[in-house]
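Here is the structure we will look at.
Note that this complex is displayed minus one protein chain, with the remaining chains in position.
Note that the chains are named A and B in the order they appear, and that numbering of residues resets to 1 at the start of each chain.
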Amino acid sequence: MCNCGENLRDQRYTALEKTLKKYRHTTGKIIPVLQEIQDIFGYVPIEAIREVSRELKVPSSEIYGVVTFYGQFHLQARGKNIIRVCTGTACHVQGGGKILEAITDYLGLKDGKMTSDDMMFTLEPVACLGACGMAPVMMVNEDAYGRLTPDEVPAILARYDENRKQKDDEKCIA
Amino acid sequence: MTAITVSINGIKTTVPEGTSILQAAAGAGVHIPTLCFHPDQEVKANCRICVVEVEGRNNLAPACATAVSEGMVIKTATRRVLAARRTILELILARHPQDCLHCSRNGTCELQQLAAEYDVRYNRFPRDEWQLPLDYSTPGIVRDPNKCVLCHRCIEVCTAVQTVNALGLANRGYDTQVVPSIDHDLFESPCVMCGQCIHACPVAAITERDQIDELMEAISDPEKVVVTQIAPAVRLALSEEFGGEPGRLRMEQLVDGLQKIGFDYVLHTNFAADLTIWEEGHELLERLQEGRNLPMFTSCCPGWVRFAEVYYPGLLNHLSTCKSPQQMFGALVKTYWAEKMGIDPEKIVSVSIMPCTAKKYEAVRPEMIDSRYADVDMVLTTREIARLFRMTGIDPLKLAGAFPAPWMGEYTGAAVLFGASGGVMEAALRTVCELQGGTLEKIDFCDVRGMKGVKEATVYLNGKPVRVAVAHSLSNARVLMEQVAAGESPYHFIEVMACPGGCIGGGGQPLTRTDRDRARRMQAIYDEDRGRQRRKAHENQEVKALYQDYLGSVMSHKAHELLHTRYTLKRKNT
Partner (left out) sequence: MHSLKEMRREFQRAFNVSTNRVKVAIGLGTCGIAAGGEKVWNAVNEYVENEGLDVDMMSTGCLGMCYAEPIMEVHMPGEPRFVYGNVKPETAVEILERHLKYGRPSPEYIVGQDPRGFEPAPNIMELKDTGFFKSQVKTVLGRCGIIDPEQIAHYIAFGGYEALEKVLSEMSQIEVIEEIKRSGLRGRGGGGFPTGRKWEAAYNSPGPKKYVICNADEGDPGAFMDRSILEGDPHSVLEGMAICGYAIGADEGYIYVRAEYPLAIKRLRKAIQDAEAMGILGDNILDSGFSFRIRIAAGAGAFVCGEETALMHSIEGKRGMPRVRPPYPAQSGLWGKPTNINNVETYANVPGIIRKGADWFAAMGTDNSKGSKVFALTGKIRRTGLAEVPIGISLRDVVFDIGGGIQNDRKFKAVQIGGPSGGCIPASHLDTPIDYDSLIQLGAMMGSGGLVVMDEDTCMVDVARYFLKFTQEESCGKCTPCREGTMRMLQILERICQGQGGPEDIDTLENLALVVKSTSLCGLGQSAPNPVLATLRYFRSEYEEHIFNKKCPAGICVELLDIIIDPAACKGCTLCKNVCPADAITGERKKPHSIDPEKCIKCQACIMKCPFGAITKG
């Protein structure tokens, strides 16, 4: 079995330790520390908050307050690719809900989770993307896809999944 | 300091420089409403209820945070001011649950009072309440985040006064909330259940966990024998709930009232307080002799014990192994007392009436089953007992009085002192000094009395100086603990009470605002002590009987089994 995920995890925690060591005897450096942590993990894990609290001797309640105050920080891991699905009226009447379903099915999202287990995708339903004429619409990162049908979804996502940058020219509208 | 003359609603008043408009107005007899303002706390100026008009300024000024300046012309009740206050109230009320009728703060809620004062008859804004679950995770305290008005008072008391850091802010803007550390439940936070946040809260966002129903179920069960112990700080403060000065309610009246409610036997925690002094005093002498685990800290206060378990697990051997009086009492009531009275311990429901929310937690600590039953079955706070009296139509101040049951009802003035910060220390010193032989001439140890955060004294035992310290509020305890951790503590014996002023300011007491209130209750403690015939713990005859008839001797094997305990690390989201 592949255990490269384990290594990745170790590397991140080694990096975390290094960061904490660097800031150990500082005061007031919570935000730079959290920025480095977000760079390492892509988000600020709760466990890291506990570590920062211990090392910098700042109550975790205070750190949590800082993390949730600033827009830059996320408490949940986010996927490599961000899928934004339009839930505006036009997309809704054109079956946007079915598109959403197709995506959650493909990613295996359950119980309100928005990020796939392999950390490849995060799903973000958004209000109108402003391409009603192309409804239903979704965007993967910067690429917009319009006039979607549910059965096209897996093929489109698969391309990002394998990290290939080719786009479906027929469907890509931007 | 420069004197400054200002005009408030046309009244000229002269105040020292640096005085706030709020203070100046109060001095001139002008009432300005407040919500986030708390006389013992930092000025926050969050709620903006106290805004007033200041001539020459475009915006309204928060009276709490604006210092007066020479010649300032202030108007506190113009149409514009009143409209602004009412609008702010409407804004708060739009998000506040409207269940005043069945809210535990009905009648004592600061927001409700403001709404009444400002005649808020309708709300122009649609209701938009939080729909958050209540936090019942701790045995002592319940949080209803839906009711929070974001005054930040609880956070200040939790972080600045107690340094517990259980509560903090989360999110931003309209989504801002007060949450337990990292938004897990309160039990996973470092909360020690001291309940000081309850006093700080202007509404019912934080309250004690109410056990009145549970109690009434036991009382109405003919099979059960309901026995209660009363802590010394309860009586003094309870008078306040019925319109009396602290201490006006006599102990006999309280006993009478409880019997009328339906308690089968009423006893005194004070008995166990005297007992604690015997055990703890000997433990101290032992440690002094062996020079081991010094300084020794008292362990009567469950909030303090939990604080040590969460923040200083490496120093737990400095805590006295003595259980608190409540738990000593609990362990004895279902063993010794049951035996003496010939009652089946299985039928006994052991209830304690405490000034404290942390005691609710202490009673359910898993190790507190040395009687082979739950030593204490339930704990009701002073506030709950007050409610119970009102519900049952009893005004305890009007009762004739009655006497406690035998064997565990006697107490000395020393035991009464436990209710105030410095009291355990003073009680211990009275006994320890005499255990070394001789009789104390002066038994009032005034150095350890009063509201100062850390109080110190030096006494001589066998000619050797013993340095003692008393801390109340956990921020002060933290200072002393840090000294120990650094190996720099000059003390031998330290008393810690988690709440400001000690148990008289406990989290279960009638809502307490300022140190002035606490000092008044403290005085009532010392008055009672002075009035008692026996004022030293070792003079308690029933305690002597206990040792003779049951435990054998102080620190005996049996005493250890029932009266001592140990402490363990508690891993929390510190």
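Structural remarks
Convention: a contact is a pair of C-beta atoms (placed from the backbone, for glycine too) under 8 Å apart; a residue touches a chain by one contact, two chains touch by 3 or more.
Please read these numbers as outputs of a predicted model, since none were measured by experiment.
Across the whole complex, the hidden chain's contacts among the shown chains comprise A, B. Considering the whole complex, the residue from B:11, B:26, B:100 or B:150 that touches the absent chain is B:150. When you scan B:11, B:26, B:77 or B:94 for touch with the missing chain, the hit is B:94.
Only one of B:68, B:141, B:169 or B:238 touches the absent chain when the whole complex is considered: B:169.
Taking the complete complex into account, A:30 is the one of A:30, A:83, A:123 or A:157 that touches the chain left out. Not every partner is drawn; the one left out touches chain B at residues 43, 45-49, 51, 58-60, 62, 65, 67, 80, 83-84, 87-88, 91-92, 94-95, 124-126, 128, 150, 169, 171-176. Although one chain is not displayed, chain A still touches it through residues 27-32, 34-35, 58, 62, 65-66, 69-73, 88-91, 93-94, 132-135.
Assume only the chains that are shown with their structure count from here on.
With centres taken as mean Cα positions, chain B sits 46 Å from chain A.
Listing the residues of chain A that touch chain B in their complex gives 46, 49-50, 53, 59-62, 64-65, 68-69. Of all residues in chain B, those touching chain A in their complex are 159, 165-172, 179-183, 189, 573-574.
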